[in-house]
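As you look at this complex, bear in mind that one protein chain is not there, while each of the others sits in place.
Here the chain labels run A and B in written order, and each chain numbers its own residues starting at 1.
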Amino acid sequence: MDINLMIDITPLLVEAAWVTVDISARALFFGFFIASALVALRTSRIPPVRWLARAYISVVRGTPYFVQLLLIFYGGPAIGLRLDPFTCGVVVGAFNIGAYMSEAMRGAIESVDSGQNEASRSLGFGRLATLQHIIMPQAAPLMIRSIGVLAIILVKNSSLVSIISVVELTYQAQRLIGSTYKPLEVFMLSALMYIVIIYAVMGIVEFLYRRATRYTFL
Amino acid sequence: MEFDFSPVIDYWPTLLQGVGVTLLIGVAVAVFSVIGGQIVAVITLYTRKVVNWPLRFFIWLFMTTPLLLQLYFLYFGIGEWILIPAIVVGVLGLGFHYMAYNADIFIATIKSVSSGQYEASRSLGFGHLRTLLYIIVPQAFYRALPQLSNNMIIMVKDISVLSAIGIGEMVYASQYAISVTFRPFEFYITIAAIYYLINLMMEAGQTWIERRAAYRS
């Protein structure tokens, strides 16, 4: 094993890893709002709105993220959508993970006993106030866990933006394999960086989960 | 903006060939990863540490790194030493990736089969291995079916990633057509539609399988 080479390429890979983190974090951030909107739309009183939201979720979950990425990046200009690679990665990532996240959020909300809703409404709380004060605090722990799982998927999925030449971890790894002819060394280092990122996400999720369950008995 | 789907129709045979390749890879990887996952899970649970620790490590490694990185390593890395066709790299890469995920599920469901089942089988006179073969593993399989079919649905979507190492599934098959017709939007939306159809069929199949498996566990 070529230790010197590994030391040499580490800065390049760290820099690329930061792009991976950056793109994933932004997609997660925007994805959360998209997911919240989808949850709201799915419980709308107007049936066509509900159907539209459901259709969107179904189509996004039913097609490959990779094809979505290619469609928007290469096909986007045909519908007047010109995005630079990085922005495209963030946007497609957010709209993709948003569909999955809305299902996770809905699942967490539905896991709260329906008696809680009835009790709150009988006290005179409105729909939104019930959601905010009664349902969400109880749904939060499960929601945090499921979003955590999705965040990890998002990090792994972000490797696909290398195809539209965003210089993130997988892109850099592929280039270094080609230029150094040391696939094992490059693979080990870049794998290690993914592992560090994923464990950091798991750590954050665990921290938030503990905070969310501090006052509840689960 | 205006759409023109006539190039898609012109190149329909090419695209259809891509669909065929996608489906073939899907079946091959499904069989490989389910059977392999089961074997890996049993070996992981019932052998000494020297054997099961490396296996656990590989399951973990495959689950914590992206598929594309694994494919690049296999394709450019192993390809440095031995010449293997891309299609083999693709099927093996995707196969090992999902074998790890399936093994992870099997490990959990094998553990979830109650010790009473083991005892009942042993009390009839079955040995350890036969008890695993006839009683524990089949039950674990039925219990794993919902998550297993989920994994396979996700796997089929990942076949599109194999285009990155030049395997002629739908995306790769249409790339030449795109480069000469300059109609990426139309082609990619068609590919998405085909994937969506496959996905709908697989989800229907999943519901059917789950209903049949439910009364066996």
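In the analysis below, a residue touches a chain if its C-beta (ideal position, glycine included) is under 8 Å from a C-beta of that chain, and two chains touch if they have at least 3 such contacts.
Everything that follows uses one rule, which is that contacts and distances are computed from a predicted model.
Visitor: Would you mind picking the UniProt name of the chain not drawn here, from "Ethylbenzene dioxygenase ferredoxin subunit", "Nitrogenase iron-molybdenum cofactor biosynthesis protein NifN", "NAD(P) transhydrogenase subunit beta" or "Glutamine transport ATP-binding protein GlnQ"?
Guide: "Glutamine transport ATP-binding protein GlnQ"
Visitor: Since one chain is left out of the picture, which of the remaining chains does it touch in the full complex?
Guide: Listed by label, the shown chains it touches are B.
Visitor: Looking at B:Val27, B:Leu124 or B:Leu197, which makes contact with the chain not pictured?
Guide: The single option touching the absent chain is B:Leu124.
Visitor: Touching the left-out chain: which of B:Tyr11, B:Phe96 or B:Tyr142?
Guide: Looking across B:Tyr11, B:Phe96 or B:Tyr142, the contact with the absent chain belongs to B:Tyr142.
Visitor: For the chain that got dropped from the picture, name the residues of subunit B it touches.
Guide: So the residues of subunit B touching the unseen chain are 114, 116-117, 119-128, 130, 134-135, 138-139, 142, 214-217.
Note that only the chains that are shown with their structure count from here on.
Visitor: Distance between subunit A and subunit B based on Cα centroids, please, to the nearest Å.
Guide: Roughly 22 Å, centre to centre.
Visitor: In the complex formed with subunit B, which residues of subunit A make contact?
Guide: So the residues of subunit A in touch with subunit B come to 59, 61-68, 70-71, 74-76, 78-80, 155-160, 162-163, 169-170, 173-174, 177-178, 181, 183-184, 187, 190-191, 194-195, 198.
Visitor: Write out the stretch or stretches of subunit B touching subunit A in their complex.
Guide: Subunit B reaches subunit A through residues 1, 3, 61, 64-69, 72-73, 76-78, 80, 157-161, 163-164, 171, 178, 183-189, 191-192, 195-196, 199-200, 203.
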